[in-house]
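One chain of protein is taken out of this complex; the other chains stay put.
== subunit A ==
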Amino acid sequence: MTTGELAVPARPTNRFRTALIVAAFVAFTVATCIPAIGGIDLDVGAIVRNWRNGAGKMLQLLQPNFAFLPRTWAPMLETLQMALVGAVASAIVSVPITLWAASPTNPNSWTRITVRTLVNIVRSVPDLVFATVLVAMVGVGALPGVLTLFLFNIGIVVKLVSEAIDSSDHGYMEAGHAAGGTQLQINRVTALPQTWPLFANQWLYTLELNVRISAILGIVGAGGIGRILDERRAFYAYGDVSVIILEILVVVILIEIMSNLLRKRLV
């Protein structure tokens, strides 16, 4: 090893980029501070004036009424059923749509762009809007909830998995084409096993998500634990509300633990 001065090349600097970042930071700060051009008018004083109102409710929430628990079993079961049915139905339908939406598995740009546009439209509608509209269309109950979860899950799975397929290595496709295979044959025999872990990962994620979302959907009449949550809140029965919230928490954690265990076995 020589001991002289090392001839380290000058580190490249990019003044233009630095200036751009500083400018963006300043612009962002200004924009968020001026209500007239997009900033939000926050009145922090309201917290000081009103905190006593909330404190009363918090105290009630801290005294969960466990006697109410048996009445939540049936709605909670309905929520779990909605989550599962929504996740399974969307999982099945998501496979062909995803392969349609990814460029390695669908070289035809017209059908690909059409499928992607439709999925993006579905994705851009908030889940509560779907639920509200579907409740009006098919009536109050679990059905609008399941349909909402189904549409919501399709959007997630197709978007995330098709992008993962786009960015993954697919040399095996070239071999399939070289052997004279149709795209459908190549997808079925090689692309499907290859992308299966990507799918399974997202399917498990939608199951977790569904339990959380379906707890809220009941508020607009789409069945499940959310409906009873909304009902107890309307009666100011905060002891019951707190029991329901705790129950949702426990169920969500259990589902997450289960799906993490499954996920470890996937790779």
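Note that contacts are C-beta pairs under 8 Å (C-beta built on N, C-alpha and C of every residue); 3 or more make two chains touch, one makes a residue touch a chain; residues count from 1.
Rule of thumb we're sticking to: contacts and distances are computed from a predicted model.
Taken from the listed names "Ferrous iron transport protein A", "Peptidase M75", "Pyruvate, water dikinase" or "Phosphonate ABC transporter ATP-binding protein (TC 3.A.1.9.1)", the protein name that UniProt assigns to the chain not shown is "Phosphonate ABC transporter ATP-binding protein (TC 3.A.1.9.1)". The hidden chain makes contact, of the residues A:81, A:103 or A:190, with A:190.
Contact with the omitted chain, checked across A:8, A:42 or A:178, is made by A:178. Counting the whole complex, the residues of subunit A in touch with the unshown chain are 171-172, 174-182, 184-186, 188-191, 193-194, 196-197.
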